[in-house]
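Below is one structure, written out as structure tokens; the observations come after it.
One protein chain is absent from this view; the other protein chains keep their places.
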Amino acid sequence: MTVLEQSGAYHLAPPPAWRPRRDAAPLLPDREPYRLLGTGAELDDDLLRELYGQLVRGRRFNEQATALTKQGRLAVYPSSTGQEAAEVAAALALREQDWLFPSYRDTLAAVARGLDPVAVLSLLRGDWHSGYDPRETRVAPLSTPLATQLPHAVGLAHAARLKGDDVVALAMVGDGGTSEGDFHEALNFAAVWQAPVVFLVQNNGFAISVPLAKQTAAPTLAHKAVGYGMPGRLVDGNDAAAMHHVLTDSVERARRGEGPSLIEAVTYRVEAHTNADDATRYRDAAEVTAWREHDPVNLMERELRTRKLLDDAGVREAAEAAEHMARGLRERMNQDPDLNPADLFDHVFAKRTTQLQQQADQLRAELAASEAEHVRQDGKTGEDA
Amino acid sequence: MTVLEQSGAYHLAPPPAWRPRRDAAPLLPDREPYRLLGTGAELDDDLLRELYGQLVRGRRFNEQATALTKQGRLAVYPSSTGQEAAEVAAALALREQDWLFPSYRDTLAAVARGLDPVAVLSLLRGDWHSGYDPRETRVAPLSTPLATQLPHAVGLAHAARLKGDDVVALAMVGDGGTSEGDFHEALNFAAVWQAPVVFLVQNNGFAISVPLAKQTAAPTLAHKAVGYGMPGRLVDGNDAAAMHHVLTDSVERARRGEGPSLIEAVTYRVEAHTNADDATRYRDAAEVTAWREHDPVNLMERELRTRKLLDDAGVREAAEAAEHMARGLRERMNQDPDLNPADLFDHVFAKRTTQLQQQADQLRAELAASEAEHVRQDGKTGEDA
Amino acid sequence: MSTATGTSVGTGEAGAQPPRGTARKPATMAQALNRALRDALAEDADVHIFGEDVGALGGVFRVTDGLAAEFGEKRVTDTPLAEAGILGTAVGMAMYGLRPVVEMQFDAFAYPGFEQLISHISRMRNRTRGALPMPITVRVPYGGGIGGVEHHSDSSEAYYMATPGLHVVTPATVADAYGLLRHSIASDDPVIFLEPKRLYWGKDDWSADRPEAVPEVGRALVRRPGTSATLITYGPSLPVCLEAAEAAARDEGWDLEVVDLRSLVPFDEETVVASVRRTGRAVVVHESTGFAGPGAELAARVSERCFHHLEAPVLRVSGFDIPYPPPMLERHHLPDVDRVLDAVSRLQWESEWRSDRGEVR
Partner (left out) sequence: MSTATGTSVGTGEAGAQPPRGTARKPATMAQALNRALRDALAEDADVHIFGEDVGALGGVFRVTDGLAAEFGEKRVTDTPLAEAGILGTAVGMAMYGLRPVVEMQFDAFAYPGFEQLISHISRMRNRTRGALPMPITVRVPYGGGIGGVEHHSDSSEAYYMATPGLHVVTPATVADAYGLLRHSIASDDPVIFLEPKRLYWGKDDWSADRPEAVPEVGRALVRRPGTSATLITYGPSLPVCLEAAEAAARDEGWDLEVVDLRSLVPFDEETVVASVRRTGRAVVVHESTGFAGPGAELAARVSERCFHHLEAPVLRVSGFDIPYPPPMLERHHLPDVDRVLDAVSRLQWESEWRSDRGEVR
């Protein structure tokens, strides 16, 4: 839309404040999702094996958690089946001192990072809102209100930088979450502050029932990066090697002080949104089948076999390790958690207020009364029987 | 970041849901703000004259409103001095049936659209929150909470389209306002719905004291459009002809059903944020001086003179017309507005609730009592004197 | 009518009788709400439903089930995932004369839209001296008792009540679910329509084809007449109060009156005050937190207006002043029959009823 010089033209200086700003071209994502598997690229054998083991365990974890939900041992489980590559790569791309900011779907990333799975499942089991110490584990609580964890990650990364610490924050969000105002505000703050944050969007095609086409008209979600002045990266989210590569790259870039990045992982939610959801209402089985052909675990197995890094025995071994993990999880989750109603009042403030003390006393009295009642009734029943 | 084919590569289908989406290139803005003045482009003489007249009146309006504020006739006035080109072009780019969604700074756009200036100033005078009927005038109330008017514009444009009506909405916001979540959500909704909306960002360099560099790291604000899948346009905001051209173009594009656009007008806030602000605290006088060299009124005058469409008499004539307008405004604003305290209770709901009725009665009684008291005291004073 | 808890609920003296000859059969509150939306869509072309997952899925509680199929995607629309965007575009649609009915998926997910709600939806009519009414209905599933994990069980009515310009409506029966939702959609004022999640699957006998008329928004109903004390409640706590009243009658000989507010704004002071003046004692019951919660206004107002008629202080039974607990602990938080009865027992029954007390003092 440039106007050619014509007669009648005279020189006009550009608007004074105008200086052509940062070039946008390097910020634009690739035209196709980045991939490594199947490309014959040089890759670290140990890393591939490690990723494979984690993927197999991750898949098994998802299955086990879903089963426990059916048995009433979890209140709800949003499975990451089909998304294990992104989950696992997120965990492995971080160093010890880095922080992970997962959403409600990212139990697996926290587990792959080495957290106690029972503690990570606390929210979804329903014994408390979060079950581990974020400062000790450097994993923020699983976040349910969409995209709200993103500004937290920015604030934490910025704080670490202010203190001169070498810490990167990796924040995870879904395709649906990118529509929330908090997504926008977080990315903008991160870019302005050049905070060491990596934003990982798992585009799994749906926000519950709403497909991506109703969520955005953007060329890709990675294109959103340009509007904040950070690079956008588009990756095959089911290619664990590509995910690991791009995540590590972005994390180390942030660590070097070169600022935040946005990564879109193209993947698919193979299961329903949660156990409570009925996905047949809004999508075709054919679509799911097609994606099963692009399964992150299978892709990695095939790659390893191609590279002669895996044989049937290795597959069996990985499955057994996963089964062992699942058994342990099952056993521990089948025990009722220790609940203490006094917890309800102890962490609202640093110190109970007068009112909270009164309420704690009230509840204690109520519980004592109902226990007494039970004892009385049990006694009676005993007599009756 | 493409990986070359290597040995060990095998064919892997792309992720099933992946289809290369809309091409991003056409959505990207020009590298330099678009301009028409001084380029010798073919332009409509009448339009140029009309723009000039409006610019002169607009400048005078800003000066008059500022003067009235100093005299206590307005509670506050956020002047658009230096931004008259964008204000005036916004008004002229719309057809009768279109809607304008101004922010608190855009009094002038509403006035240039033909609304009664006294009614438009109601908010800033302080006699009521808004002084005109939005349905009659097709101008939404001046919006103070930043960026909140943008989703309104989207909803209205979408509603009109649902009803099959030929209506475009033009929504105005500042550079600071682009950081708010509502900006993001509005643009996303507009693009997904392909609503006939044009978003006009006046980048005047500052959000009160905060310069653009602390507001965003984006290459330009127009680049934000890409992330929503709409075209971004970058314009010299002080070039009224360019503003009019690009706005009209985007408005008519929206009218044809081709969806929303985002326009960044590069301009400058010559005055302080409002009369209550002290701009010397955060910017150099030199910057202001530089921008005065790029004044929208002067640029247009020079263009008209170059094109031999204006002489000294014409300049005088325009100034006189503006002076006439200013005198009328002054006179009307110097009269105290008619206030009715009962208004406080009448529009909270369609019908007063019991409680509001009681409160209205209470206020009436209080006012009657204090009037009686005044009469009594006046009587006394009279006696004393 | 029987509610989720199996207690019988009458529409009270003010409830209209169902039309003669209409088949009444068990229906859930969710079904009645669905029917109300359907009928509103059918009757008024300006009614539009939109929100997260309200289309093909029919909403996570299935309240919009089948509506997109019947009325098309233009009338029943899945939006991008952004609550401020939903409420903000609703404002624009209402400005153009439509009648948006939007859904916030859960109570806590309405918070991102609070600026649009407080600064615009509640004020636009007033701002424009009546020129731009906001006939918007915001449906919000609220409250707990369903085993929801964090952020899925909030009771946020205090925020809405404290915002002038909003109506705050909440049904407790199947008939009211239908009737109040129709009234709300027809209202020219913005309505926060709070749907008690744990009553969604509660059943009453009800006629979907000829739904009985219910009193307008702003009218409270005496759901159980009584003489000893008044339980003032609404929404999810109505069944609890009715059960408590039955237990009190059975076990203690107290005859409790139960008032269902049906709307917190407008507040039916007349009905509530008349009841408490009659009984001389009152307990406000809700599951929201107590401190500065919805019951504060009710207790303060009743204490003031009934001062000379009160035999005992107005007590409040509510959730504790804590963030809503995780599923495994929520039963400790939620007011149950025992907690209501315990409060009733503290209404200073030793002092006797003196109808002339106001005069004596």
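Annotations for the structure displayed:
Think of it as A, B and C in the order they're written, each chain with its own count starting at 1.
Everything that follows uses one rule, which is that a residue touches a chain if its C-beta (ideal position, glycine included) is under 8 Å from a C-beta of that chain, and two chains touch if they have at least 3 such contacts.
Since the structure is predicted, the reported quantities are computational estimates derived from the model, not experimental observations.
Within the whole complex, the absent chain has one touching residue among A:P15, A:P33, A:P78 or A:P151, and that is A:P151. In the complete complex, the hidden chain is touched by one of C:S153, C:T170, C:S187 or C:T289, namely C:T289. Note that of A:H11, A:R135 or A:K308, the residue touching the chain absent from this view is A:R135. Contact with the omitted chain, checked across B:R49, B:R135, B:K214 or B:R253, is made by B:K214.
Counting the whole complex, the residues of subunit C in touch with the unshown chain are 84, 108, 111-112, 114-115, 118-119, 122-123, 126-127, 150-151, 158-159, 161-162, 164-165, 264-265, 267, 289, 291-297, 299-301, 303-305, 307, 310, 312-316, 321-323, 351, 361. Although one chain is not displayed, its contacts with subunit B can still be listed: residues 75-76, 123-129, 144-146, 176-177, 179-182, 207-210, 214-216, 276-278, 281-282, 337, 339, 341, 343-345, 348, 353, 355-356, 359, 363, 366-367, 369-370.
By the touch rule set out above, subunit A reaches the unshown chain at residues 128-130, 133-136, 140-141, 145, 148, 150-160, 162-163, 169, 181-182, 184-186, 188-189, 192, 343, 346-350, 353-355.
Just so we're on the same page, only the chains that are shown with their structure count from here on.
Rounded to whole angstrom units, the spacing between the C-alpha centres of subunit A and subunit C is 36.
Touching of two or more other chains is recorded for residues 181-182, 184-185, 188, 192 of subunit B. The residues of subunit C that reach two or more other chains are 79-80, 82, 84-85, 112, listed in rising order.
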